[in-house]
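The complex appears here minus one protein chain, its other protein chains still in place.
Up next is subunit A:
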Amino acid sequence: MSNWRVPLIYRDFRMSVPDYMQCAEDHQTLLVVVQPVGIVSEENFFKIYKRICSVSQLSMRDSQRALFIRYRHHYPPENNEWGDFQTHRKVVGLITITDCFSAKDWPQTFEKFHMQKEIYGSTLYDSRLFVFGLQGEVAEQPRPDVAFYPSYEDCDSVEKRIEDFIESLFIVLESKRLDRATDKSGDKIPLLCVPFEKKDFVGLDTDSRHYKKRCQGRMRKHVGDLCLQAGMLQDSLVHYHMSVELLRSVNDFLWLGAALEGLCSASVIYHYPGGTGGKSRALRLQGSSLPAEAANRHRPGALTTNGINPDTSAEIGRAKNCLSPEDIIDKYKEAISYYSKYKNAGVIELEACVKAVRVLAIQKRSMEASEFLQNAVYINLRQLSEEEKIQRYSILSELYQLIGFHRKSAFFKRVAAMQCVAPSIAEPGWRACYKLLLETLPGYSLSLDPKDFNKGTRCPGTHRGWAAVQMRLLHELVYASRRMGNPALSVRHLSFLLQTMLDFLSDQEKKDVTQSLENYTSKCPGTMELLTLPDGLTLPPVPFTKLPIVKHVKLLSLPASLRPHKMKSLLGQNVSAKSPFIYSPIIAHNRGEEKNKKIDFQWVQGDVCEVQLMVYNPMPFELRVENMGLLTSGVEFEALPAALSLPAESGLYPVTLVGVPQTTGTITVNGYRTTVFGVFSDCLLDNLLGVKTSGSTVEVIPALPRLQISTSLPRSAHSLQPSSGDEISTNVSVQLYNGETQQLIITLENIGMEPLETLEVTSKILPTKEKLYGDFLNWKLEETLAQFPLQPGKVATLAISIKAKLDFSCQENLLQDLSDDGISVSGFPLSSPFRQVVRPRVENRPATAPEGSKVGDLSHLKTLEAVLNFKYSGGPGHVEGYYRNLSLGLHVEVEPSVFFTRVSTLPATSTRQCHLLLDVFNSTEHELTVSARRNEELILHAGECQRMAIQVDKFNFESIPESLGENGQFANPKQLEEERQEARGLEINSKLDIHWRIPSLKRSGEASVEGLLNQLVLEHLQLAPLQWDVLVDGQLCDCDAAAACPVGDPVRLEVRLTNRSPRCVGPFALTVVPFQDHQNGVRNYDLQDTVSFVGSSTFHLEAVQPSGQSACLGALLFLYTGDFFLHIRFQEGSRSKELPPSWFCLPSVHVRALGAQA
């Protein structure tokens, strides 16, 4: 079918203006031209024209036939010349409308009417003149063809006049039909011809049979037309059939085509009383034909076929004459192929195509219709004017739309749009172009709502559609709207282009598009408002959700120091209100579900809150995002916009958006707003695809005060290892010498807006390997609290004392040292240790000689860390039961001050006392003095070690209350023992009261022996549970002092034992051995001649029960004067081995025997 036509024939057309609106039913109409004469305002003319058009159909009173009128206000006269060919092209009626206000103008007006008639003169059946404004004498004269109306408002009878006019047309039509129909006999039938044929027939043999047949055939066809117009459908069919036969036999193709088309038209009218013109027809009539009327207009014809028509010929021919729907198309095809043989019949062919397409559209045979249209596209008319081209493309588009070829329709519409602004047009119609372009959108499956973009696609988030053509269209929309002078529209379209086509733009295109977008927005910024076009179309806003692309949205909790906490007691109440169970898996499950929506932290009214977005810049250049802020609901929120600059094709980039909630309640973060390239966007999270969010709803609690802490100590770069969820806001550090105490002044400032009402301070010492003695941190809160409530801006202080007291031992094996030094434990006191020369340790210990290594060994820093927690609250938040917790990290570096490298004891002369020998080592680099109670200061140079002896009373540890008793049952014995030892250490230390001082640094501190007292030393320091008292002559003999006794008299010697140990001891046998010390190392035990015992020299002591006492008595007789010592020894075997030897430490007895006093 595509080759019906011969495309290469060049056509010279006379009839050049096609009526694209034609449809098959138009063949039954009478053409009436309505025109203004003189100066008639367009408004008035169309007002009357509309009323005239409303009378488009009229039933004839006498014949029950209907007449259809087609009105035109413009009709090219050359088309009129084709009236014989198809009578519906013939102008049969003329109505002129004119203004005439005075009788003087009347003749002139009337003259114009006549001139107008001349134009269509040859074909007119009748004409009318409507005169508006003229009143008086002239108007009084009744004239059949002229109607006078006083004004355009006052013209009720227009319709009536038109009806009369149509009736008169009918009469003429009827007469012509009858005239032509009957004069088939005898008379010579004139040859009807189309304008371009006229010259061809000059000199033709008019008498030939061939010629006569041609005349007959053409006349038949003409009569068929007239019958159709006169409402005699069946008659017309008969005539057409006859005509087709006649014309086919003589190969009169043009007219054969016309006859076939007539046949088609009549059949279409018969088959499709609803009409084929559809909406476009109603539009063309400018709304004059009401829908109801349009539906009814074929009723009379239908009635005719139902046999009411008395014309019998109709009844006979009905069935066989009328074409079937399939035949209609075949005949149309045939007709068109005949038309296509004539280059001058292009318009006829084109119109036939259009008519056939409309019929096919009704038959829903789109493929065939498209072939007709395809053919119509190739019909080259003469050089068309631009306007005609636009019309042609528009109608093609409309017809394609009609058959459901939306893409093709869009294509032609777009071509039409481009035609509106062709460079050859002096005044480009950008507005029309834009309007047409908008109409093409559905054809390219493009919606201007960015939300539609992801709907109905298989993979959400990806663009679907023919991007290349869509992009082109968007570019054209942008350009057209710009040329229209509507920058807001261009910005909107360009934004849309950028947003939706981003994936398809090349890097260069991205640059170009953004460049031009920035240019436009510099004049007219893009908004989030709905743009409404004059024709009612609305352009929804285009938020730039891809510039930048947001991948992840996370609401951040407040920093640890500002995070609100619920008071425990209140929390407990809440829980108990929810459920009577402490734990229930059901509740836990519910809570988990709730979590999805609501985040389990709170924001605080008046405090800056943060939301973190992970963003990504898809552009190949740096993207500047301005005014990026949060969109929230639920709580009054002051968003603090941020500006950011993202590097080209950045990876995920964190951006923090901040804002301050102004009221309390539940806040929902709905999205964010940006300004990119001058376009404001409100991007809602719900509309974003592929965004991960961990909930967007959070509770805002009432305002709380804010506490700021500053300290007298420098801030520290050390951060404490976070333990048990503590987050430290500030760290301070201090360096202390072991044993030193320092004050830390903390300044508390209320920097919030609410009064600070309560404050609680707690401390937590982080676990450390080091053993810490004494209270590390100490403070008194009462003075600070006296200044509360602290109003905003006010300051309070708190003093905290830090005491670092670590182990002073030097981690060496002291025990071994001690056992080396056997004498100090069990040796007999030779002399007072004060007399002993203090020998430097260095001598004794060559291994530690090199100074450097020693310092390296001992001076390593030790670290203590603690966290001070400040719980505070106030203001409305306090009422609600919230508090804040501020943590201060304390980092203490403890430098060693002194070490006790060795500890040992020496028995003192009294068994109740002993000497504690401490080797003190100065590990600092400064000169240092050490002092203990009742001792003078010992000066130590850097790195020096000296021995220090302190005389101490022995301790009765049993007198220390055993505070551990009550919790002792849980601790294992080893722990218990440790605790006990610690308590003893503390006791000893408080007695010793050792202090050090560094004069050059003006620093001082304590030194403690707690850590280095081992079991052995403790035992020595302990008061033995067996208390031995030796009485000489009734006098207690303990110290160095010698008991004086006379020579020759027996001296009473008594040994008493008091048992304080928890066990029974004894019995014991004691031997008293007297000797003389010559002070030169020689002891003379051979004293049988000098000292004699009264009785036995062996004493016997009974077994002594715990806390019992026992004594034994003996006597001595000194025979000579002299200094004697008595050594009281236990006899071999009598001393029980299981008791420690220190228990059997008897005081030595020094007796001075004096000569008898004269």
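What we mean here is this: a residue touches a chain if its C-beta (ideal position, glycine included) is under 8 Å from a C-beta of that chain, and two chains touch if they have at least 3 such contacts; residues count from 1.
In this section, contacts and distances are computed from a predicted model.
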| item | value |
| --- | --- |
| Choices "Checkpoint protein", "AP-1 complex subunit sigma-2", "Trafficking protein particle complex subunit 2-like protein" or "Geranyl diphosphate synthase" - which one is the UniProt name of the chain not shown | "Trafficking protein particle complex subunit 2-like protein" |
| Candidates A:Arg161, A:Arg248, A:His406 or A:Lys566 - the one touching the absent chain | A:His406 |
| Candidates A:Ser370, A:Gln605 or A:Ser1008 - the one touching the absent chain | A:Ser370 |
| Touch criterion as defined above, residue of A:Phe101, A:Trp466 or A:Tyr1085 at the omitted chain | A:Trp466 |
| Where the unshown chain meets subunit A, residue by residue | 2, 366-367, 370, 374, 378, 400, 404-408, 411, 444-445, 457-459, 462, 464-469, 472 |
